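For this view, one protein chain was removed and the others were kept in their places.
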Amino acid sequence: MSQSYNRGLIEDFGRWREFTAGMWAWILHKFTGWVLIGYLFTHIAVLSTALSGANAYTNTLQGLESLLLVRVMEVGLLAVAVFHILNGVRLLFVDLGVGLEAQDKSFYASLVVTAVIVLASIPTFLEGAF
Amino acid sequence: MAERYSSFSSGSLPWFLQRVTAAFLVVVLAFHFFLLHFVNHASEVTFAQTTARMEEWGYLLTMVLFLLTATFHGVNGVYAALLNQGLTGTKKRVVQVVLAVAALALAAQGTYVALVMSGVM
Amino acid sequence: MHEHDVLVIGGGGAGLRAAIAAHEEGADVAIVTKLHPVRSHTGAAEGGINAAIRDGDSWDLHAYDTMKGSDYLGDAPAIETLAQDSPGETVQLEHWGMPFSREDDGRVSQRPFGGLSFPRTTYAGAETGHHLLHTMYEQVVKRGIQVYDEWYVSRLAVTDEDDPSDRQCHGVVAYDIKTGQIEGFKARNGVILATGGLGQVYDHTTNAVANTGDGAAMAYRAGAPLEDMEFIQFHPTTLPSTGVLISEGVRGEGGILYNAEGERFMFEYGYANNAGELASRDVVSRAELTEINEGRGVDDEYVYLDMRHLGEERITDRLENILHLARDFEGVDGLEEPMPVKPGQHYAMGGVETNEHGQTCIDGLYAAGECACVSVHGSNRLGGNALPELIVFGARAGRHAAGTDLGEPEIATGKADEFETEDNLDTPVEPGAVADGGEDESAVADGGERTDGSRVSSDPRSDGGETAVASADDVVRRAVENERTRVEYLIEKDEGIQQAELREKLQKSMTQNVNVFRNEEGLKQALEDIREVREAYQDVYVDDPSRTFNTDLIHTIEMQNLIDLAEAITLGALARDEFRGAHWRQEHQERKDDEWLKHTMLAWDDGTPDLYYKPVILDGEEKTYEPKVRSY
Partner (left out) sequence: MSTQIQEEADEPTETEAETAPAERQSPGDRRRAEKRTASDQAVGSEPVGRADDDTFRLKVFRYDPEVEGKMEPRFDDFYVPREKGMTVLDALIYARDHYDTTLTFRHSCRQAVCGSDAFFVNGRQRLGCQTQISDLEAPIRVEPLPHQDVVKDLVVDMEHFYDQMHAVEPFFQEDDLPSGDLEEQRQSRENREKIKMSTRCIWCGACMSSCNIAAGDNEYLGPAAINKAYRFAMDDREGDDLKQHRLNIMDQEHGVWRCQTQFSCTNVCPKDIPLTEHIQELKREAVKQNLKFW
């Protein structure tokens, strides 16, 4: 007689506008983690050129580094890594039960510090790319 | 004892190792980034430089450990994320196998490359 | 049809305790409840549980305090049972893990409470009821007792003998709120009513919306008499817009009451020159209402309770939850502004007449908790005495229903020949069921008579008037059929009046006329209003045609219970021309012990309320309680 209406998956992620700090931190940490592990695979693949000899290795690396796109992506990688590290530290504290009341503030702090570090590193990263 | 041991398969060990590896990775990843982007610029890296660094045992060991912990940390993290979305049954089994194979391949290939770089192989 | 040894109706403190007790005696027991057990209003109780568990205290002191508090209208055997069993039951709760507040030595804490000669109120923070309710629900889960939650019991399946004392209860009819299914529940041994309070008879109450007195009303219509219904406790400090209780603690800490003119009226108008704000509940309630009636209330509705002068530090330390309550439920910051308060209905001392084993005069029908009246509270309940009542009499009813021999009861139930009957009560209108001559013969909303004189829809008895010896199954089955007819009628009826309108009217009139202040004129006015509502109810219909979670239907069925109980309260109040405990009569300003040391009893008697009196039992186990002036 009575059935229930399932509002479907939309409500799972369609509610992002209503997400709170902790949930954003969770999503961003997940995202950055996936990027990092993805990068780790590519990274080892690129480094594997070392197996074909010294020149292949050096040429590949320097070839890649001369591409603007790669440089920009590296900045992205930095951002991702820095955020993952900072938020990771935040999570470690949470796991230890330290500073739980300030969990939202520490998330915002991770974001801000990430931004600062990344902005400050841009010159170094893009040096000589143009 | 056996009972104790089996409870480890529940999730406390993966969870715990994820934290331990994370703590290790903070340091190494930061060091890695710093070394290869700030001290040495990535664009200037050459095979010679790399092998020079890799010939140092301490560095080699750190890098291999870095690789292994990062692999574990990353793959375990991905697995946990999938579990959280309600992965069960055969699918879960398949994911387990795929991730394990990928992780082993990555670790093996990476270690091999490192050893070659360091001139051991 | 579902079948169990013992059926407990209601999952509040009384119901849960009864179910556990019956289960421990080996009975197959089930709880049928319209709210999930943890949603019961027992969870709202704040203060504590009176129990004499310490050296220097004893059960007879507790009994004495209770008798005095009842203004000598409690029955001694009931009061003594309460005082004797409460310590054991309270420690039992502790053994079940209830998180009581603790002393330094690790023992449970007790605090002083109004009217007690020893600080024996055992408590768990400011949420004793919540913990009591949850602890017992946990034990129900542990024992795997079956709970039919969100099943609304709408009718008792009782046989049809002329004398209610010959009748037998075989079960109940319940409505599955989620699906609209109506089903019979057969009880092999007994049905225990534990349906709680009736605060919704009033428009301003500390009680929950679900406290509609269903059990008392159903038992009443089935033939079990109601006892002492006129005694309603009003709490002086409740928030005006919701009725949420602001604990006496605020006044205890030094909070003051003042009127719209800024006068500290408890002193300035001499309501209580000594105790001031700390006078007893009824005195303060009456003072507030006098202020409001004489035009010194704020917005003609409430007065102020001010605690700002206590200072932020003291307030946050001792009265923090009050700040939350005022903030969440009234939108007032207690640190910045005075809090609006007014008296609100709080507790019904009366209920279904039972003996110490929880038995009513109908065989197999029990009642426990606020819906029952074993008569421990008499004309006025002491704070902290309701929760022990739940566990003590809940447990006893459960045990007895499961077949345990608890000995001969000392309290008699049912109407005895020698009882005095009230014949000359002057009512402006005929009370009781409406005789219906309307076109629709098969079902009438409130169960008035059919044209042929037999009664149908709400008559709880099985066969609509014809005497027949029916099997238990038949009794239940017929009750189910009658209920289906009624519900079908209510849902299918196309137009008429809606319950919300009637409810509002009834509640307004009760609050206006049968409140803290009572006088003959007002009471008569109330009877007229109730009559009007009752007649209008004949034409009630349910707008929501759905079978799924039809709360409109549930409220409509509840409405009938409210009408019957409102009438019972008012009839009792009109009859009792004295001032005793919570019952204040303008024309009769003194307690009349010669005339009124007796319980007001009301039997439905097939739709014609029959008012009679039963003597109070003041003889205890060891001593007789002598009525004294109640002063503190």
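Note that the chains take the letters A, B and C in the order they are written out, and that residue 1 is the start of every chain.
Throughout what follows, contacts are C-beta pairs under 8 Å (C-beta built on N, C-alpha and C of every residue); 3 or more make two chains touch, one makes a residue touch a chain.
On a predicted model such as this, the values are computed, not experimentally measured, just so you know.
Considering the complete complex, the chain that is not shown touches A, B, C. Residue C:S101 is the one among C:S101, C:Q146 or C:T404 that touches the chain missing from this view. The chain that is not drawn here is touched, among residues A:V46, A:V72 or A:V94, by A:V94.
Of A:S48, A:Q62 or A:Q103, it is A:Q103 that touches the chain left out of the display. Touching the omitted chain from chain C are residues 35-36, 38-41, 43-44, 53, 87-88, 91, 94-97, 99-108, 125, 127, 129-131, 134-135, 138-139, 141-142, 178, 208-210, 239-245, 325, 328-332, 491-494, 498, 500, 504, 542-552.
Residues of chain A in touch with the missing chain: 1-7, 11-12, 15, 17-23, 25-26, 91, 94-97, 100, 103-104. Where chain B meets the omitted chain, the residues involved are 1, 4, 7-8, 10-16, 80, 83-86, 88.
One rule holds in what follows: only the chains that are shown with their structure count from here on.
Centre-to-centre separation of chain A and chain B, using mean CA positions: 16 Å. If you average the CA atoms of chain A and of chain C, the two centres end up 61 Å from each other. Shared interface positions of chain C, i.e. residues touching 2 or more other chains, are not present.
Those residues of chain B lying in contact with chain A across their complex are 19, 22-23, 25-26, 29-30, 33, 37-38, 41-48, 50-51, 67, 70-71, 74-75, 77-78, 81, 102, 106, 109-110, 112-113, 116-117. Only residues 30, 33-34, 36-37, 40-41, 44, 47-48, 50-51, 54-55, 57-58, 61-62, 65-66, 74, 78, 81, 85, 88-89, 91-92, 95, 121, 124-125, 127-129 of chain A touch chain B when the two sit together in their complex.
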